[in-house]
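For reference, the structure is listed below as structure tokens.
What you see is the complex with one protein chain gone and the rest in place.
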Amino acid sequence: MVTVVSGLINVLIIAIYATVAMMIGILFMGIGRKIVARVHNRVGPPIYQGFIDIAKLILKKTNITHGWIYDLALLFSITGIVLTILFLPIGGVKLLSTEGDAFLVLYLLAIPALGFALGAGASGNPNSAIGVMRALVMMLSYELPFVISMVALMIYYDTTSIAEIVASQYGKWAILIPPFAISAAVADMALQGMLMEAPFDIPIAPHEIASGPMAEFGGKHLGSLMIYKAGTIVAYTTLFVDLFLGGGVVMKGGIVADVVNFIVWFILIFLVFTLSLLINTSFPRFRIEQAFKFYWKYEAVLAIIALVWVYWMVIS
Amino acid sequence: MKYEEWSKISRIASKKSLWILHFCTGCGAIEMPPVMTSRFDMERFGMAPMATPRQADVLLITGYLTVKTLKRVIQVYEQMQDPKYVVAFGSCPINGGMYWDSYNTINQLDKYLPVDLYLAGCMPRPEGIINAMMELMEMIEKGEARGWEKYRKNYEKYKKNQEMAFKFGKVEE
Amino acid sequence: MIWAIYFAIASLLAIGIYGVITKKNLMKIFISISIMETGVNLMLIAIGYIPGGTAPIENGDFTTYVDPLPQALVLTAIVIGVSVLALALVMVINYYEKNKTLEYRRLMKW
Amino acid sequence: MVEMVFAVLIIAFIFTLFIKNNRVASIISLVVSLFPLAAFLDWGREFGINLISIGFENTMNINMAGITLHFSISPLAWFFGIMLFSLIPPILLYSYSFFSKNDGFYPFMILLMVSVMGILLSSDFLSFFLFWELMALGIFIMICRNGDRKAMVRYLSYSVLSGVLILAGIALLYHMNGTLLFAEIMLKADFETMVAITMLIIGFAIKAALMPLHTWVPPVYSTSDEPFVAFLSGGLSKIGYYGMLLLLFAMPGARVMEAYINSSIATYLLAIIGSLTAFFATFLAIFEDDLRKLLAYSSIAQLGYIAVGIGTGSSIAMAGALFQAFNHAFFKATLFLAAGSVAYRTGKWKISELGGVAYKMPLTFMAALFAIFALAAIPITSGFAAKWLLYEAAIERRYVFIAPIMLIAGVGAFLYSFRILYGVFLGENRYPDIKEAPKPMVAGMFLLVMPLIIFLIFPGYMLDMMDSFLSSAGLATISHSPYVIHTTLGNYNTIAVIVGMMFAMIPAFLIYVLRKQHLVDFEDNFIGGEIPSLYEHISMHAAHNFYKPLKDVVMPYLEGGATSIYSSLYKVVEKIADGARKIYDGVVQDYAIYVMLFLLIIAGWLLW
Partner (left out) sequence: MVIHPVLLIAIPLLFAFLMPLLKRAKAVTIIILLFNTLLAILMFHNVYNNGPLYEIIAFSPPIGIYLYVDNIAALLAVMINLLAFINFLSVEKVEIKFAMLYLLAVASSTGIVITGDIFNMFVFFEIAAVSSYALVAWKRDKEALEGAIKYMVLGSIASVLMLVGIAFLYSEFRSLNIYDIMNRMDEGSVLILLSFAFLLTGIGVEAEIFPLNGWVPDAYQGAAGSIASLLSFGPSKAGIYAIARLLMIFSWQQSYDLALSVGIMTLLIGELAAFRQENVKRMLAYSSIGQMGLILISLSMLDSTDYAIIAFFFLLVSHAASKGALFLLSERKGFGSNASKYAGIVSVMSLIGMPPMAGFWGKWYIIMGAMQMEAWWIIAAIVFSSVVEAAYFARYLSTTMQEEEHASIIAAYPPAIMATLTLLLGILPFIYKIATIGGVING
């Protein structure tokens, strides 16, 4: 009985955390637009604009579909991103992250992308196909430096579990260790690509390929993609914070610590997101091959330097 | 769940988040950018330019239409998802403007598509555009912008007109 | 004396080989081969020769006689040589009918 | 009872040789193929896995006037046997509709079964090699049926090279040990053994298509019949890895040098070659336009992971390698069969000429989609569990070079997976008149998907299957329950993922169900306001040269790879060969000179 109750409480906590995280993501979309507007010296939309947009899209009267494969985009995108968030420790709360590890998270992040790509393919719009091509090439590009950085972390902490990595960083964030400062810088640029912010907003370039994969999406499908976008903001920034900034864990034990950790986590992901937005507003768009070269030439070399350094540290 | 139950919320959401598809036939290229950028900043009302009709709520038709472009406009309009609104810019969609006697110009857009809002002037200034948009928002909130319902209801009539236009160049009345 | 015979054998063989290697005319090639065969036959006989020996005919009062076996061998070898030569000439005739020349021409190579 | 299985197979081989009717032959071979499967399922009791109980004997010795062939079952062979023989019945079911007449497919499929059975059961090198070459022969005859020159030449050359190298390795081991029995060969850490093992591993690597030795794979896979290629890629290519595992881990004498192998640079080299194979083959697959060649390169890449596992050699890595082998067998067979179904209906192989097949062949698409999920290692498919184990192993060993390369190859798999999905199945509906593939073909594909689904939820069962091999190889077994795998570094819990997925699906499902939608035509698409149906000559299918920007960047580095090295080597050999045949210049006088020279030289040599 007690176990059932505690289990239910756990499920409830997980549900609440996930919902809150998604809400934060949607809020961040508005905040992001506001920040960009302020950089542009504009007023910008209200910070709750994300909710309005999503509500409008989902409440559209007619929704079109191109068949059941097209609908997979809707199902996969939300499912995948929420699932990913469940496997990331948020502010020291482990959720399900002890049941999987960083590789799982890395691959879980592919589920929504794959669903998205399936829907885009099924829509039959050539722009969508080109957009998906760009997105996949972007993925191939930014994964290399990111993965190298992640491997460096895993070797240093001798674990693949994100929860373990977060726990090991208690008191000393990875970013404070010299080689990981390089890794973090590299991973931050990879984050720019993951969030599809400029200069890496190549896949959805609206002026070139009519917003790419989303060209044929409207109504509830587009709404679910917006939710997915919101989720990616939280997921990727949290991944970054968990890997390099100790997951925002500053206190241990008790409800108070949880609240404090949550707040620190929020601040940290906000800062990471803001940094990404500031880079976004300052750069034009790369071409896809330029992005590929950037990640595989300069970023990868930096990441490898960090990795070799870490390897040397671990060996000696 | 029925649409009507949500229509109030939906209208409010629509009003605060108007996504625009700009069907540009040449006019408005000077006036639209200031509306989007920092001087007038239409984003503060939740408006944003969109790339495809699937995503957009408002079809902005700037300038005159010919038989050739009308086909595309209709295609684009039909691809948009309800609720959708048409805003016609300048004098040309109203009565043909300075091209009224051309053999090929569509003089009255309203015969082929339900226009929710006309914005007179050749061209209207950015302030005018903002004003028109505010007007449209009010209409949406009040439930007056029902062009899409009208189109659906009188679909036969519109189709007939469109076909006449494609056949003879313009509808003779 | 015996050295003179061996010299003759060697020169016959050398002449034959020289002929085979240098001549283009098929008739000459086969003549050269015949010369070689003659040399070899001579050699066989020379090997069987024992100084002072008589012909190996059993008449009762000889003491030394040349080795009879090589002579038998030479007979066989001569027969074989003749038959090969006959066949060769047949082929040369055929060759001439087909090609209208006795010059050796290669058709098949590599 | 081994004799009985062999006898049944051989009788069926001879019988099907003379049957012209495709369906009769298919049914006969289908029934026959269940015999070895039943035998292997039954032998599971030896290793603590009771699936069915018949009571087959599992050893056999054939004595032929001094030449003795020994057969017995080992845990490794059992694992591979289950894998390969459960692959065959669905493929034969598929062929029921695929072929129109029996022109040699079925008998040689049975011959391949015989050879695989022989290889797996053999416990001495002579019978191993006999059946190994029999397998090579069977594959060659299968390739002959379609008679593509490039495929035949490349396959036969590689196959003979592999055979001779293996033979030389075996001969060296025999020379050193004086025995051919696996049980009696003791490997020592000296130079000769290293040479022997290297020769054997190169020989096995040719069958396993490791990277510099892979060039026979694309032409063979792209010109042979699909059911056979499904078996070749899914099943027979694993036999090369079976050989490696046998040599390095399963032979009793191998335990002597276990410590040596684990620290050896050679096995690290194998792991590196494996990871580079995965990496480069992935890139080649990304840019390939021929569907079968794409799948061929994908096979090479996926097989590279197995080599990484074997080279790493820890228990996690070994489990990952075997798991990957098992998965690859099924998903790649499914994909080849799906490609065959598509070609069966459309007659096209080029991805840029296909498109929109999924709308008319939804069942084929679903099977292919699931296989692609497993291929791309999307979590909770069993493909992920295998790759996850391999990644864990690389991190555990601190293989800082291999781990990122494998991960990037894994990302690359998404790229070519999408190319298959979009280029073949989605996009423009180019074939509106085709029908779904015939029922036996669909049934075959879905049967192949079944094991993947089982191990999707319960990856632990797979680890159960390999436990006895791991412990017999002197490796620690991995702690697991049916749905959780624990390693020293992290956990993977499928139930957690599934429950989480159900939870996460709630909002998506609500949105999907509550808001109505209606289906629109394919033509109803936004292309800059244009109306696609007005322009019949314009293709809306953006599948031609799909990854061009990436190709422009990457291709300069990929050119000059193995193929060009081999072609320049081929040219050199051709030149030497030309020189050699110039000796025979057709001039009889020259020949006479040769004779005299030969005489002079040997006379001189002898006298001197």
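Labels A, B, C and D are assigned to the chains in the order they are written; within every chain, residues are numbered from 1.
The rule is short, and it goes like this: a contact is a pair of C-beta atoms (placed from the backbone, for glycine too) under 8 Å apart; a residue touches a chain by one contact, two chains touch by 3 or more.
Keep in mind it's a predicted model, so treat the numbers as computed, not measured.
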{"item": "Touch partners, limited to displayed chains, of the chain removed from view", "value": "C, D"}
{"item": "Residue among D:V8, D:L134 or D:A562 touching the omitted chain", "value": "D:L134"}
{"item": "Candidate in contact with the missing chain, chosen from D:V8, D:L34 or D:C144", "value": "D:C144"}
{"item": "For chain C, residues in touch with the removed chain", "value": "13, 16-17, 20, 26, 29-30, 33, 36-37, 39-40, 43-44, 47, 67, 69-70, 73, 76-77, 80, 83-84, 87-88, 91-92, 94-95, 98-99, 104, 106-108"}
{"item": "Missing-chain contacts mapped onto chain D", "value": "64-67, 129-130, 133-134, 136-137, 140-141, 144, 147-149, 152-153, 155-157, 159-161, 163-165, 167-168, 171-172, 174-175, 573-574, 576-578, 580-581, 583-584, 586, 588, 590-592, 594-595, 597-599, 602-603, 605-607"}
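Quick note on the criterion: only the chains that are shown with their structure count from here on.
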{"item": "Pair of chains joined by the greatest number of C-beta pairs in contact", "value": "A-D"}
{"item": "Separation of chain A from chain C, taking each centre as the mean of its C-alpha atoms, in whole Å", "value": "98"}
{"item": "Chain A-chain B separation of Cα centroids, rounded to whole Å", "value": "37"}
{"item": "Multi-chain contact residues (two or more partners), chain B", "value": "52-54"}
{"item": "Contacts with two or more other chains, residues of chain C listed in rising order", "value": "none"}
{"item": "Every chain pair meeting the contact rule", "value": "A-B, A-D, B-D, C-D"}
{"item": "Partner chain A, residues of chain D touching it in the complex", "value": "356, 358-359, 365, 373, 376-379, 384, 387-388, 391-392, 395, 398, 400, 403-404, 407-408, 410-412, 414-415, 418, 421-422, 426-429, 484, 489-493, 496-497, 500-501, 503-505, 507-509, 511-512, 515-520, 522, 524-528, 540-543, 546-547, 549-550, 552-553"}
{"item": "Chain D-touching residues of chain B, taken from the complex the two chains share", "value": "1, 23, 52-54, 71-73, 75-76, 79"}
{"item": "Interface residues, chain B side, partner chain A - complex", "value": "3, 6, 9-10, 13-14, 16-17, 37-38, 41, 43-46, 49-55, 57, 80-83"}
